[in-house]
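All protein chains of the complex are present and in place, except for one that has been dropped.
This part shows chain A:
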Amino acid sequence: MDTVVRNLRVLRRMTAAQIVQQSIYRGAWIIFMAANICVPIISLLIWRTAIANGAQLPIDDRYVTSYFVVLSFVTMATSSWLTGFLANDIRLGKLSSWMVRPASLLLTFVANNVAEKFLKLFALVPMIGVLWWIFRDSMNLPAGPDRWAVFAVSLVLGAILVFTIDILIASLAFWMDDVTALAQARVLIASVLSGAVVPLALMPDWSRGFVDNQPFRYTVSFPVEIVAGGLSGQELLVGLGIQAAYVFVFGILARLVWAVGIRAYSAVGA
(Lines give C-alpha, C1' and ligand atoms only; values in the text may rest on other atoms or scores of the structure.)
Protein backbone atom coordinates (compact mmCIF):
# COMPACT_ATOMS: atom_id res chain seq x y z
CA MET A 1 0.00 0.00 0.00
CA ASP A 2 2.84 2.36 0.92
CA THR A 3 4.41 1.66 -2.45
CA VAL A 4 1.20 2.53 -4.29
CA VAL A 5 0.75 5.78 -2.35
CA ARG A 6 4.40 6.72 -2.86
CA ASN A 7 4.24 5.96 -6.58
CA LEU A 8 1.05 8.00 -6.92
CA ARG A 9 2.72 10.96 -5.21
CA VAL A 10 5.72 10.60 -7.51
CA LEU A 11 3.39 10.33 -10.50
CA ARG A 12 1.58 13.53 -9.48
CA ARG A 13 4.87 15.41 -9.15
CA MET A 14 6.23 13.95 -12.40
CA THR A 15 3.07 14.83 -14.28
CA ALA A 16 3.25 18.40 -12.99
CA ALA A 17 6.90 18.64 -14.05
CA GLN A 18 6.10 17.11 -17.43
CA ILE A 19 3.35 19.68 -17.97
CA VAL A 20 5.80 22.46 -17.06
CA GLN A 21 8.38 20.97 -19.41
CA GLN A 22 6.07 20.26 -22.33
CA SER A 23 4.16 23.51 -22.18
CA ILE A 24 7.30 25.07 -23.64
CA TYR A 25 6.44 23.40 -26.95
CA ARG A 26 2.89 24.75 -27.30
CA GLY A 27 3.24 25.27 -31.06
CA ALA A 28 4.08 21.60 -31.50
CA TRP A 29 0.80 20.51 -29.85
CA ILE A 30 -1.26 22.52 -32.30
CA ILE A 31 0.60 20.96 -35.25
CA PHE A 32 0.35 17.46 -33.73
CA MET A 33 -3.36 17.80 -33.16
CA ALA A 34 -4.02 19.32 -36.57
CA ALA A 35 -2.26 16.27 -38.04
CA ASN A 36 -4.15 13.98 -35.67
CA ILE A 37 -7.51 15.29 -36.85
CA CYS A 38 -6.63 15.28 -40.56
CA VAL A 39 -7.02 11.52 -41.17
CA PRO A 40 -10.51 11.28 -39.61
CA ILE A 41 -11.68 14.40 -41.49
CA ILE A 42 -10.40 13.13 -44.85
CA SER A 43 -11.88 9.68 -44.21
CA LEU A 44 -15.16 11.26 -43.16
CA LEU A 45 -15.39 13.30 -46.34
CA ILE A 46 -14.50 10.31 -48.55
CA TRP A 47 -17.09 7.99 -46.97
CA ARG A 48 -19.81 10.63 -46.92
CA THR A 49 -19.16 11.32 -50.60
CA ALA A 50 -19.28 7.59 -51.36
CA ILE A 51 -22.62 7.23 -49.57
CA ALA A 52 -24.01 10.37 -51.25
CA ASN A 53 -23.09 8.83 -54.61
CA GLY A 54 -25.08 5.71 -53.86
CA ALA A 55 -22.47 3.36 -52.40
CA GLN A 56 -24.20 0.44 -50.65
CA LEU A 57 -22.59 0.18 -47.21
CA PRO A 58 -23.67 -1.70 -44.07
CA ILE A 59 -23.59 1.64 -42.18
CA ASP A 60 -25.37 4.92 -42.86
CA ASP A 61 -23.90 8.42 -43.14
CA ARG A 62 -24.97 9.35 -39.56
CA TYR A 63 -22.89 6.43 -38.20
CA VAL A 64 -19.96 7.39 -40.45
CA THR A 65 -20.10 11.00 -39.31
CA SER A 66 -20.40 10.16 -35.61
CA TYR A 67 -17.66 7.55 -35.94
CA PHE A 68 -15.04 9.87 -37.45
CA VAL A 69 -15.81 12.87 -35.25
CA VAL A 70 -15.46 10.73 -32.09
CA LEU A 71 -12.49 8.92 -33.63
CA SER A 72 -10.53 12.19 -33.83
CA PHE A 73 -10.68 12.39 -30.03
CA VAL A 74 -10.27 8.69 -29.23
CA THR A 75 -7.10 8.23 -31.31
CA MET A 76 -5.47 10.99 -29.26
CA ALA A 77 -6.83 9.77 -25.92
CA THR A 78 -5.71 6.16 -26.31
CA SER A 79 -2.48 6.77 -28.20
CA SER A 80 0.93 6.18 -26.69
CA TRP A 81 4.36 6.86 -28.08
CA LEU A 82 6.64 5.23 -25.60
CA THR A 83 7.89 2.30 -27.72
CA GLY A 84 10.60 4.25 -29.50
CA PHE A 85 11.66 6.25 -26.45
CA LEU A 86 11.72 3.29 -24.07
CA ALA A 87 13.54 1.07 -26.59
CA ASN A 88 16.09 3.83 -27.04
CA ASP A 89 16.53 4.22 -23.30
CA ILE A 90 17.16 0.49 -23.02
CA ARG A 91 19.51 0.34 -26.00
CA LEU A 92 21.54 3.40 -25.05
CA GLY A 93 21.62 2.72 -21.32
CA LYS A 94 19.55 5.76 -20.41
CA LEU A 95 17.38 3.62 -18.18
CA SER A 96 20.19 3.59 -15.63
CA SER A 97 19.49 6.97 -14.11
CA TRP A 98 15.92 5.85 -13.29
CA MET A 99 16.90 2.39 -12.13
CA VAL A 100 18.98 3.70 -9.24
CA ARG A 101 16.06 5.71 -7.88
CA PRO A 102 13.31 4.22 -5.71
CA ALA A 103 10.30 4.54 -8.00
CA SER A 104 8.71 2.50 -10.74
CA LEU A 105 10.67 2.86 -13.97
CA LEU A 106 7.55 3.31 -16.03
CA LEU A 107 6.17 6.22 -14.04
CA THR A 108 8.02 8.72 -16.16
CA PHE A 109 6.31 7.37 -19.29
CA VAL A 110 2.89 7.32 -17.63
CA ALA A 111 3.47 10.93 -16.52
CA ASN A 112 4.63 11.88 -19.99
CA ASN A 113 1.48 10.37 -21.54
CA VAL A 114 -0.89 11.96 -19.05
CA ALA A 115 0.80 15.37 -19.35
CA GLU A 116 0.83 15.33 -23.14
CA LYS A 117 -2.81 14.29 -23.31
CA PHE A 118 -3.72 17.06 -20.91
CA LEU A 119 -1.92 19.65 -23.02
CA LYS A 120 -3.16 18.26 -26.32
CA LEU A 121 -6.72 18.66 -25.13
CA PHE A 122 -6.29 22.43 -25.30
CA ALA A 123 -5.42 22.18 -28.98
CA LEU A 124 -7.77 19.35 -29.89
CA VAL A 125 -11.02 20.31 -28.16
CA PRO A 126 -11.55 23.54 -30.16
CA MET A 127 -10.88 21.64 -33.40
CA ILE A 128 -13.35 18.89 -32.49
CA GLY A 129 -15.78 21.61 -31.41
CA VAL A 130 -15.70 23.07 -34.90
CA LEU A 131 -16.22 19.59 -36.41
CA TRP A 132 -19.14 18.91 -34.08
CA TRP A 133 -20.73 22.26 -34.95
CA ILE A 134 -20.44 21.58 -38.68
CA PHE A 135 -21.89 18.04 -38.46
CA ARG A 136 -24.10 18.46 -35.39
CA ASP A 137 -27.28 17.53 -37.28
CA SER A 138 -25.77 14.43 -38.89
CA MET A 139 -24.58 12.52 -35.82
CA ASN A 140 -25.96 9.78 -33.51
CA LEU A 141 -24.57 10.89 -30.19
CA PRO A 142 -26.12 9.30 -27.07
CA ALA A 143 -28.29 11.61 -25.02
CA GLY A 144 -28.05 9.98 -21.58
CA PRO A 145 -24.97 9.84 -19.32
CA ASP A 146 -24.82 6.00 -19.14
CA ARG A 147 -23.21 5.44 -22.52
CA TRP A 148 -20.81 8.32 -21.94
CA ALA A 149 -19.77 6.76 -18.61
CA VAL A 150 -19.14 3.39 -20.30
CA PHE A 151 -17.31 5.25 -23.06
CA ALA A 152 -15.03 6.87 -20.43
CA VAL A 153 -14.24 3.49 -18.84
CA SER A 154 -13.55 1.95 -22.23
CA LEU A 155 -11.35 4.89 -23.17
CA VAL A 156 -9.19 4.40 -20.07
CA LEU A 157 -8.96 0.64 -20.70
CA GLY A 158 -8.05 1.34 -24.34
CA ALA A 159 -5.30 3.73 -23.30
CA ILE A 160 -3.90 1.19 -20.81
CA LEU A 161 -4.03 -1.53 -23.49
CA VAL A 162 -2.06 0.59 -25.99
CA PHE A 163 0.45 1.54 -23.27
CA THR A 164 0.90 -2.11 -22.30
CA ILE A 165 1.42 -3.25 -25.90
CA ASP A 166 4.02 -0.47 -26.25
CA ILE A 167 5.92 -1.70 -23.19
CA LEU A 168 5.80 -5.25 -24.50
CA ILE A 169 7.33 -4.27 -27.85
CA ALA A 170 9.85 -1.84 -26.33
CA SER A 171 10.99 -4.51 -23.84
CA LEU A 172 12.25 -6.59 -26.74
CA ALA A 173 15.05 -4.01 -26.98
CA PHE A 174 16.65 -5.82 -24.04
CA TRP A 175 17.59 -8.50 -26.58
CA MET A 176 17.21 -6.88 -30.00
CA ASP A 177 19.53 -4.17 -31.31
CA ASP A 178 16.67 -2.28 -32.89
CA VAL A 179 12.92 -2.67 -32.50
CA THR A 180 12.05 0.11 -34.95
CA ALA A 181 10.92 -2.29 -37.68
CA LEU A 182 8.71 -4.17 -35.24
CA ALA A 183 7.26 -0.93 -33.90
CA GLN A 184 6.51 0.31 -37.41
CA ALA A 185 4.88 -2.98 -38.38
CA ARG A 186 2.71 -2.73 -35.28
CA VAL A 187 1.68 0.86 -36.16
CA LEU A 188 0.70 -0.21 -39.68
CA ILE A 189 -1.26 -3.25 -38.53
CA ALA A 190 -2.88 -1.30 -35.70
CA SER A 191 -3.95 1.55 -37.96
CA VAL A 192 -6.04 -0.90 -39.98
CA LEU A 193 -7.19 -3.33 -37.29
CA SER A 194 -7.99 -0.64 -34.72
CA GLY A 195 -10.44 1.07 -37.05
CA ALA A 196 -8.42 4.28 -37.12
CA VAL A 197 -8.48 4.45 -40.93
CA VAL A 198 -11.58 2.48 -41.94
CA PRO A 199 -14.51 1.63 -39.63
CA LEU A 200 -14.31 -2.06 -38.76
CA ALA A 201 -18.01 -2.31 -39.66
CA LEU A 202 -16.87 -2.03 -43.30
CA MET A 203 -14.59 -5.07 -43.09
CA PRO A 204 -15.77 -8.11 -45.12
CA ASP A 205 -18.16 -10.54 -43.48
CA TRP A 206 -15.75 -13.48 -43.70
CA SER A 207 -13.30 -11.60 -41.44
CA ARG A 208 -15.97 -10.67 -38.88
CA GLY A 209 -15.01 -13.22 -36.18
CA PHE A 210 -11.36 -12.22 -36.28
CA VAL A 211 -11.87 -8.46 -36.66
CA ASP A 212 -14.36 -8.24 -33.81
CA ASN A 213 -12.20 -10.12 -31.33
CA GLN A 214 -8.63 -9.06 -32.10
CA PRO A 215 -7.01 -6.75 -29.50
CA PHE A 216 -6.49 -3.67 -31.70
CA ARG A 217 -10.26 -3.20 -32.02
CA TYR A 218 -10.33 -2.48 -28.29
CA THR A 219 -7.72 0.26 -28.53
CA VAL A 220 -9.80 2.60 -30.76
CA SER A 221 -12.84 1.18 -32.52
CA PHE A 222 -14.67 -0.26 -29.53
CA PRO A 223 -14.79 3.01 -27.52
CA VAL A 224 -15.88 4.84 -30.68
CA GLU A 225 -18.59 2.26 -31.38
CA ILE A 226 -19.98 2.77 -27.88
CA VAL A 227 -20.79 6.38 -28.75
CA ALA A 228 -21.41 6.11 -32.48
CA GLY A 229 -24.07 3.47 -31.95
CA GLY A 230 -24.69 0.00 -33.28
CA LEU A 231 -23.83 -1.90 -30.06
CA SER A 232 -26.57 -3.61 -28.05
CA GLY A 233 -26.39 -3.68 -24.25
CA GLN A 234 -25.12 -7.26 -24.31
CA GLU A 235 -22.50 -6.52 -26.99
CA LEU A 236 -21.35 -3.62 -24.88
CA LEU A 237 -20.90 -5.74 -21.75
CA VAL A 238 -19.17 -8.56 -23.63
CA GLY A 239 -16.94 -5.99 -25.34
CA LEU A 240 -15.95 -4.40 -22.05
CA GLY A 241 -15.19 -7.84 -20.65
CA ILE A 242 -12.97 -8.71 -23.62
CA GLN A 243 -11.25 -5.33 -23.39
CA ALA A 244 -10.54 -5.82 -19.67
CA ALA A 245 -9.27 -9.35 -20.38
CA TYR A 246 -6.87 -8.04 -23.03
CA VAL A 247 -5.59 -5.41 -20.60
CA PHE A 248 -4.98 -8.16 -18.03
CA VAL A 249 -3.30 -10.58 -20.45
CA PHE A 250 -1.05 -7.97 -22.08
CA GLY A 251 -0.29 -6.52 -18.65
CA ILE A 252 0.92 -9.89 -17.34
CA LEU A 253 2.85 -10.54 -20.56
CA ALA A 254 4.54 -7.12 -20.50
CA ARG A 255 5.45 -7.53 -16.84
CA LEU A 256 6.97 -10.96 -17.48
CA VAL A 257 8.98 -9.83 -20.49
CA TRP A 258 10.12 -6.72 -18.63
CA ALA A 259 11.18 -8.74 -15.55
CA VAL A 260 13.22 -11.15 -17.67
CA GLY A 261 14.57 -8.34 -19.86
CA ILE A 262 15.85 -6.23 -16.99
CA ARG A 263 18.19 -9.10 -16.08
CA ALA A 264 19.68 -8.81 -19.55
CA TYR A 265 20.06 -5.02 -19.29
CA SER A 266 23.64 -4.12 -20.03
CA ALA A 267 23.51 -0.42 -18.97
CA VAL A 268 25.53 0.58 -22.02
CA GLY A 269 27.79 3.59 -21.64
CA ALA A 270 29.05 5.24 -18.50
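Quick notes on this one:
We adopt the following convention: a contact is a pair of C-beta atoms (placed from the backbone, for glycine too) under 8 Å apart; a residue touches a chain by one contact, two chains touch by 3 or more; residues count from 1.
The rule we apply is simple: contacts and distances are computed from a predicted model.
Protein name for the hidden chain, per its UniProt entry and selected from "ATP synthase gamma chain", "Cytochrome aa3 subunit 2", "ABC-2 type transport system ATP-binding protein" or "NADH-quinone oxidoreductase subunit L": "ABC-2 type transport system ATP-binding protein".
Among A:30, A:50 or A:103, only A:103 touches the chain left out of the display. Touching the omitted chain from chain A are residues 3, 6, 9-10, 12-14, 17, 20-21, 24, 93-94, 96-97, 99-103, 263, 265-267, 269-270.
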